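Got a structure here, written out as structure tokens. Questions coming.
All protein chains but one are shown at their positions in the complex.
Think of it as A, B and C in the order they're written, each chain with its own count starting at 1.
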Amino acid sequence: MVSDLLSPVAAGTAAEEATSGEAWLRALVDAEAALARAQARLGMVPGGVADAIAGAHVDLADLAVRARGAGNPVVPLVADLRKVAGEHVHRGATSQDIMDTAAMLVADRTRRIILADLARTLDGLAGLARRHRETPMAGRTFGQQAVPTTFGLRAAGWLTAVAQARDALAGVRLPAQLGGAAGTLAAFGGTRLLPVFAEETGLAEAVLPWHTLRAPVAELGAALALVTGALGKFATDVVVLAQTELGEVVEPAAPGRGGSSAMPHKRNPVLATMIRSAALRVPAYAQILFQSQAAGLERPAGEWHAEWLPLNDSLRLTGGAAETAAELAGGLEVHPDRMRENLRDELLSEHVAAALAEHSGREDAGKAVAAALREGRPLSDLVPGGVDPADVVGCAPELVDRALAAYEGRETG
Amino acid sequence: MVSDLLSPVAAGTAAEEATSGEAWLRALVDAEAALARAQARLGMVPGGVADAIAGAHVDLADLAVRARGAGNPVVPLVADLRKVAGEHVHRGATSQDIMDTAAMLVADRTRRIILADLARTLDGLAGLARRHRETPMAGRTFGQQAVPTTFGLRAAGWLTAVAQARDALAGVRLPAQLGGAAGTLAAFGGTRLLPVFAEETGLAEAVLPWHTLRAPVAELGAALALVTGALGKFATDVVVLAQTELGEVVEPAAPGRGGSSAMPHKRNPVLATMIRSAALRVPAYAQILFQSQAAGLERPAGEWHAEWLPLNDSLRLTGGAAETAAELAGGLEVHPDRMRENLRDELLSEHVAAALAEHSGREDAGKAVAAALREGRPLSDLVPGGVDPADVVGCAPELVDRALAAYEGRETG
Amino acid sequence: MVSDLLSPVAAGTAAEEATSGEAWLRALVDAEAALARAQARLGMVPGGVADAIAGAHVDLADLAVRARGAGNPVVPLVADLRKVAGEHVHRGATSQDIMDTAAMLVADRTRRIILADLARTLDGLAGLARRHRETPMAGRTFGQQAVPTTFGLRAAGWLTAVAQARDALAGVRLPAQLGGAAGTLAAFGGTRLLPVFAEETGLAEAVLPWHTLRAPVAELGAALALVTGALGKFATDVVVLAQTELGEVVEPAAPGRGGSSAMPHKRNPVLATMIRSAALRVPAYAQILFQSQAAGLERPAGEWHAEWLPLNDSLRLTGGAAETAAELAGGLEVHPDRMRENLRDELLSEHVAAALAEHSGREDAGKAVAAALREGRPLSDLVPGGVDPADVVGCAPELVDRALAAYEGRETG
Partner (left out) sequence: MVSDLLSPVAAGTAAEEATSGEAWLRALVDAEAALARAQARLGMVPGGVADAIAGAHVDLADLAVRARGAGNPVVPLVADLRKVAGEHVHRGATSQDIMDTAAMLVADRTRRIILADLARTLDGLAGLARRHRETPMAGRTFGQQAVPTTFGLRAAGWLTAVAQARDALAGVRLPAQLGGAAGTLAAFGGTRLLPVFAEETGLAEAVLPWHTLRAPVAELGAALALVTGALGKFATDVVVLAQTELGEVVEPAAPGRGGSSAMPHKRNPVLATMIRSAALRVPAYAQILFQSQAAGLERPAGEWHAEWLPLNDSLRLTGGAAETAAELAGGLEVHPDRMRENLRDELLSEHVAAALAEHSGREDAGKAVAAALREGRPLSDLVPGGVDPADVVGCAPELVDRALAAYEGRETG
């Protein structure tokens, strides 16, 4: 396998390998072998077929080109496998049974990798939330300093979003596909093959053959878009906070990382950039998968075929993003000093206005604050004894505790 | 409210009304009133504020234009409400608290309508599956007759897909939003307001303010795309089966429905067409909602604002599609005679080849079938005693039972 | 017409009115009247029909709901018009002839508004480029200061992008649609009606009826996405440069603009936010329009109907964005002092490394720069006589001249 030159976010990652052409070929062969094992258990085919299938050598490059004949790689694969394992290969099945089951196997295998990387990411984010529970920094809306918050609350937000998306992904049911030519199991002699085949693949058993009921694919695509969305939120915040003028966080250093071909001083937020590059693509792939649901009859002429690449790219890019996020979360440099320096007096406007309103009413308080802002006088002076922005972080620490409790309850629950 | 001339699928439906400008205004006012009630319960504002808010008259047309000042309608709404209900209105809150809570109220109210229409749709589909459990028809792949199936299995497929999508939609958690200026609850004096506010709105309580953790919106959009996808599958099949040359189903008749402005003979599948028009749009709206997750800091400059219209259109179009689907499922005319007539002998190729292979091996069987196809001889003659396509529906009836059992278990479970 | 509460970017704008239900109804009636005028010119219908059509009153609210019967508003419209203008109304035409022609009329009318607003925007941007041709500021990549540039070059970039998108939009050909029931003109008695109808509508004449050749709609959608993309680039830059910590630009002030419901000090970049809200949606709408091209036969069951809303929203939001951008470009406050203050010494790394390399080779130069960066010594000290970032803006002024020359050549050419 050669990594994709155009997707650095996934290059060299375990998810890239789990979604490679080789991995798909393995999954296709595994699906045929599982079918033969299941049928052998029910006495429908002889015992040795599955082993012969599993041991077959198939040429990936050749197979990919021959896939043009029938529009999918299963037809030439079956021809190859029958040469070595005999005519019982693929018995009663249709191409889509094998292709869909293989897709679920690839999804299942890649999902394990993604979930492990998300667990590492969550661990890193929980650490950040815990350590910076009370680290004051500017809350910013529309790019403008708004009111103080803590870095821990921001990290708790990342944690909460990623955990929710992780749960969504973990919860997607990945069923084996078996229906035969048009989903009636006509050539299988009964529905009893369904649970046995599912068991042999290690996948879930569907109520019905789902060849044109594409919820498993659409739900998987949606969950992956939720994951890259949550990781993308984390990454976007890192890019913004790492801006030269803010300097509140810096990506973990590594030899050669974040360098520029032109400017020796640059230390670009390259991990966050790569994560964002995934987050900006996966939603469009999910859209294709959603769209394919509305296709006609027992096998559509195109909608099914259109799913394979965006589904696989979604798995691959999400996997790359998750591995990258684990590294980013685990090693993010946080600069409380810069956060502190950046806090502007004007951040106090809501607090000071509220404090003054206690005594003089909202209208007069508003006028006093507006006058100070206009004249450039510090707002903190308006309050007897002054006020430090770092003391006005509201319930941020308490909210961090809520997020950590929810996260820990989830992990142990 | 004037219906949207460009969205007949939703025109005049309950979902259209529940997503109208008037409904949003009501939800915005309800959110402010709920905040005042919650704060009154905790002694933070006087008791009469909520009632004054609820009784206020606000001009929708005027509000929509004034929304340009701050980029959202809450700022001018608060100004209007304070005129009649005093300065305690919106105390400690930020615009997004009210806008997001209103969005969830609109979503919650529209979802009830959608779920009721989906229940009606499911009921109709279950009836079709039950009645046509054994009605033979051609299974078709790539537009080609493949092997026989039953209409009941097709309807069971629609049932299963819609039920799964319905469950996804019903399961989306819709939380109230409350965080104040940047999500720290600084002006609310504690997190104790969170559960009380959620209770007053009737919405769920979030672990954290979710102003920039957009999973609730993204998950809702995804679930709506699953619903329109499942309904779209049903609708596409109806369009295909209703083709002049197939004529296997016909949409329920109604005065003036399906007419053409040019051709008196036409009876267009207009219900299915309208459902499909929704299914072809909602995935793109979901894509926008997925994309908005990755926005920066405590309130982004655009991503949040970009959500409102696609979220609302998704609710509206899904609602229109669900109401339309209920009518289509409840009244679909099925023509078993046409299904029977359409069954071609060539459909038997898999069955005959398998039957022959029992005795003469797969290779010889294949040759015999190929020869008969080439020479135009009926395949059914190759099998001693002949075979009727209607007898080769495999496990279709049994699969219908599985689907109905799953559906009924779900409804009563 | 009541403005859309959920689209402040377009609320109250001329484009909103030009894309309203009322505007569509007018366009539909205009299309029927143009057909009657064209047919009268050729002696196919009596002379007074068009006037009777033009004078008819049609109830928009009622029409929208009745559109459900046939899936489009033309069928009930024709019924209404025939009551007042007789049976020659809509003679030989099909609903799609009128709906598509009306869509092109709405597009043509809204495009005029958009192009005028883009002209104002371009004028503002050209002024910024000219005035700030040599105003030094930090060039930033990945959010990090990179090398110096000028604000004029940035504005010249906005100018060039918007001008290119404007040209694309202006160049889209908007044809009248006339084909009859299935595009054969069977009930019109000849192709000679095509140019006359086009002339009466003021639209272009197509080679063929384009009822299922949807390039006009897809190209229009693409051009609108190019426009909002270019305006979105401008808006995103404004949001970034207006961040509290950068403060290099500020949006034009206006009473009540950019205020926050919670924080008196806020002056949010609300114009840019609204423009971005459009730029984040229109690409998804274009996607729907692209997708609809691949529909089957002489009129698809859904793909056509799915176009109307995203096309109209694209026109409306692009129009809102253009009007908003004209105001932003015309009134943007630029702060050269802040730009100057923000320039960091590290920006010089490329320049200093290159200067040193002239004498000591690239490798030694790199080491010297790296050492200075590591030790926090100013890079400018490494060069004899020092160097001011403002003097290292490369060809920025010259590039501004190229952009202005191209823009002015285009305007006068």
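Note that in this section contacts are C-beta pairs under 8 Å (C-beta built on N, C-alpha and C of every residue); 3 or more make two chains touch, one makes a residue touch a chain.
These figures come from a predicted structure and were not determined experimentally.
Asker: Would you indicate which residue among B:40, B:187, B:262 or B:309 is in contact with the undisplayed chain?
Answerer: Of the candidates B:40, B:187, B:262 or B:309, B:262 is in touch with the missing chain.
Asker: Among the options C:12, C:73, C:124 or C:148, which residue touches the chain absent from this view?
Answerer: Looking across C:12, C:73, C:124 or C:148, the contact with the absent chain belongs to C:148.
Asker: If the missing chain were put back, which residues of chain B would it touch?
Answerer: 138, 140-147, 239-240, 242-246, 260, 262-270, 273, 284, 287, 291, 342, 344, 346-347, 349-350, 353, 366, 369-370, 373, 379
Asker: Which chain A residues touch the hidden chain?
Answerer: Touching the missing chain: residues 2-9, 11-12, 21, 24-25, 60-61, 63-75, 78, 90, 92-95, 180-181, 187, 235, 239, 254, 256-263, 268-270, 272-281, 284-285, 287-288, 291-292, 301-303, 305-306, 308-310, 312-313.
Asker: Tell me, which residues in chain C touch the chain that this view leaves out?
Answerer: Its contact residues with the unshown chain are 87, 92, 139-143, 146-150, 153, 156-157, 160-161, 164-165, 168, 180-188, 190-191, 207-209, 212-215, 218-219, 222, 225-226, 228-230, 232-233, 235-237, 239-240, 276, 279-280, 282-284, 286-287, 290-291, 293-301, 350-351, 354, 361-363, 392-396, 398-399, 402-403, 406.
Operating definition for what follows: only the chains that are shown with their structure count from here on.
Asker: Roughly how far is chain A from chain C, going centre to centre by Cα mean, in whole Å?
Answerer: About 32 Å, centre to centre.
Asker: Counting in whole Å, what is the centre-to-centre distance of chain A and chain B, each centre being its mean C-alpha position?
Answerer: Computed value for the inter-centroid distance: 24 Å.
Asker: Among all residues of chain C, which ones touch two or more of the remaining chains?
Answerer: In chain C, the residues touching two or more other chains are 239, 260, 262-263, 268-270, 273, 284, 287, 291.
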